[in-house]
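The block that comes next holds subunit A.
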Amino acid sequence: MFKSVFRPCASAARNARLTLPVRSNVFTPQMMVSPIRFYSATTDRNEITQKVVDVIKAFDRTNASADINAKTLFHKDLGLDSLDTVELLVAIEEDFDIQFPDKVADELKGVEDTVEWIATHPESE
Partner candidate 1 sequence: MKPELRTYRTLVRAFVRADRTARIAQKAAERKQQLALLTYRRMNIAREQAKKDLDSATRMKLLKDMSLLNKRVEILKQKVPENDKKLLFVQDTSFLRDQILSVQDDRHIQHLEDISAFIDNQREYDELIERYNPGIRMSQEERVKRTANKVGFQMPS
Partner candidate 2 sequence: MSGVFRCSRNFAQALTRQVRWYASPVSPAHVDSTVDKLKTETNRLSQTTKKFWDQVSFEEHAETGKLVIQLDKKPIRTPLGNHLAVEKERELLARLLQKEWSNISHGSVKTHALPLTSLISRCIDLEAANKENAHPDLKVKIGGNRRELSDSLLRYLDTDTILVFSPKDELEGKLRAAQDDMYLPIIGSVEKFLSQYSAKTISLQILDADVHGLRGNAQQPETLAAARKFLDSLSAWDLAVFEKTVLTTKSFICGILLLQNKASANPEKGLRYTMEDIAKAATLETIYQTERWGEVEDTHDVDKRDIRRNVYAAAIAAYKP
């Protein structure tokens, strides 16, 4: 079972090296282990950021609706109080079909933190 999954993976990496010889020397050994996952993780982060930004834009209590990016902070930049932040996090949870544990929810201060947690918890319920 594991073998059959692994083999096409490895050959894909080999093929990638053959067709892109210049880039292949950039690969560090760590990246070689799971090149596909590495690649998708970065696009995931961009996609996740975009999705989170879209949710924030739909929230009518934010004061800076125009410029929201990965660095935006909920309280400092958007002027959200603790209850507003709860509402926003619930919206994000519903959109991604996830639930932030209590401890995590307390720590999420901005877009970057939130995206990071979502990206690293693909299996979270």
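If you want to know what made the cut, all candidates are chains of the complex that A comes from, given by their letters.
Just so we're on the same page, a residue touches a chain if its C-beta (ideal position, glycine included) is under 8 Å from a C-beta of that chain, and two chains touch if they have at least 3 such contacts; residues count from 1.
As the structure is a prediction and not an experimental result, all values here were calculated from the model.
This complex places subunit A in touch with one candidate out of 1 or 2, and it is 1. The part of subunit A that touches candidate 1 in the complex is made up of residues 54-55, 57-60, 82-83, 86-87, 89-95, 102-103, 105-106.
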